[in-house]
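What you see is the complex with one protein chain gone and the rest in place.
So, chain A:
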Amino acid sequence: IMQITNWMDQIVKENPDVVTKVDYGKTYENRTISLLKIGSKSASAKKAIWMDCGIHAREWIAPAFCQYFINQTYKTDPKMEQMMKNMDFYVTPVLNVDGYIYSWTDNSTRLWRKNRTPGPEGCECLGTDLNRNFYANWGTVGISFDCCSNIYPGKSAVSEPEAQAVTNFVGKRADEILCFLTIHSYGQLLLIPYGHPNVIAPNENELVHKHKNTTIDLVGLAAAEAIKKVHGKQYTVGTSPDVLYANSGSSRDWARLQGIPFAFTFELRDDGTYGFKLPEDQIQPACEEAYSGALHIITHVHDKEFIKPTGTAATVAATLWTTMMAVFVTSTVIV
């Protein structure tokens, strides 16, 4: 984790005009939870994109992806430059710092998932599943109140400092955040809200015919297409209860309930052969394809917000108008 923190500081040092590090919470073991805020500086509050990685300790490809993503942002890509002008990117490379560090201890700790908070009184195990701890149908489905369980949701909603950190930071900025991406592995899936089988996100496929290109699952499908174009990997899109399993208290569901319209859980490679222990030679391709998918979603929310819906037509007309005016004025002057 030292490497990651040092690297974050390095990025800030090299790009002070676009990158800031924000410490926004503490873990149970009192470690700092930080994000990088990337975007051109602005006096007023900007719209933003949220991405977090490593909420589950053993999903190592996720923090790798956040770092990859950060590296892509300040490359001179004209579209990315435009988006950085209009939006800020809040990226947390490792959310569950305690758990992540623990999973690096030795071979026997590699498959740890939860955080490192002690269990309740009398429990011989420790740790809470952070992705069951958020205030979103907390403690209802896809959990176990056995404190030794890997899907133990904590003693109450948002009982965990790591979940509190996200809730506080994102909660304050919910109106500005256009999309919330939370990165996991494995399974090759793009999951949309909600985790509870009886709740449907307002912008799910009901609205297909009316709002064709704003529907969350169509955006997800397009993102999966983008992913497939990179290395041919198939990512399935759907709600968690349809495609994987029902769950509650997830950060994605909480974000959606805050009104953030596009909330996705990314489950990266692979599909079970190596599972959590993705071989090193797959890290780069896994990141490349995930980036393609994330970028599609981010571009979509950006364009929807900043490029007028009548889009090209309006800009063309405006340009024509101005040019005509200029011609008129000049021709008047000349003649």
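Quick note on the criterion: a contact is a pair of C-beta atoms (placed from the backbone, for glycine too) under 8 Å apart; a residue touches a chain by one contact, two chains touch by 3 or more; residues count from 1.
Convention: contacts and distances are computed from a predicted model.
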item: Listed names "DNA primase", "Cystatin LXN-type domain-containing protein", "Mitochondrial import inner membrane translocase subunit TIM22-1" or "Beta-hexosaminidase subunit alpha", matching UniProt entry of the absent chain; value: "Cystatin LXN-type domain-containing protein"
item: Full-complex contact with the absent chain, from A:S40, A:T109 or A:T299; value: A:T109
item: Contacting the left-out chain in the complete assembly, out of A:G25, A:P241 or A:G293; value: A:P241
item: Listed residues A:N150, A:Q164 or A:T299, member touching the removed chain; value: A:N150
item: Contacts of chain A with the absent chain, listed as residue ranges; value: 104, 107-113, 118, 124-127, 129, 135-138, 140-141, 144, 148-151, 174, 187, 194, 196-199, 202-203, 211, 214, 234, 236, 238, 241-246, 257-259, 261, 271-280, 282, 304-305, 308-310, 314, 317-318, 320-322, 324-325, 327-328, 331-332, 335
